[in-house]
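Complex shown without one protein chain; remaining protein chains in place.
== subunit A ==
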Amino acid sequence: MKFDNALKKKLLKKLKSYMNAEAEQLQQEDEGLSKVLKKLKKKEKHLKALIAAERDEDVREMLEQELNVVHSQRKKGITLLSSLRKKVSK
């Protein structure tokens, strides 16, 4: 029975993922967190720009409140990511 190279690679990849499912999950979580953190950073910048341009006191207050939430989310995300990376390095 002969295997072509592509099929061999595919089978090996599958075997690897079976053998190392936990590591793969951690990798996925890392990727997910990094992407969301990037988006949050963008959102933070966008909100700051909006606040600078806003003249209505009430709207500005609401935007500032949202900015605080995004800031806390980022802080939480960064903590989660660093503990995840520590776990991986161990």
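Throughout what follows, contacts are C-beta pairs under 8 Å (C-beta built on N, C-alpha and C of every residue); 3 or more make two chains touch, one makes a residue touch a chain; residues count from 1.
Here is the rule we use: contacts and distances are computed from a predicted model.
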According to UniProt, what is the chain that's been left out of this complex called? Choose from "Carbohydrate ABC transporter permease", "Cbb3-type cytochrome c oxidase subunit", "Na+/H+ antiporter subunit C" or "Phosphate:Na+ symporter". "Phosphate:Na+ symporter"
On subunit A, where is the contact patch with the chain that was removed from view? 28-29, 31-33, 35-36, 39-40, 42-43, 62, 65-66, 68-70, 72-73, 76-77, 80
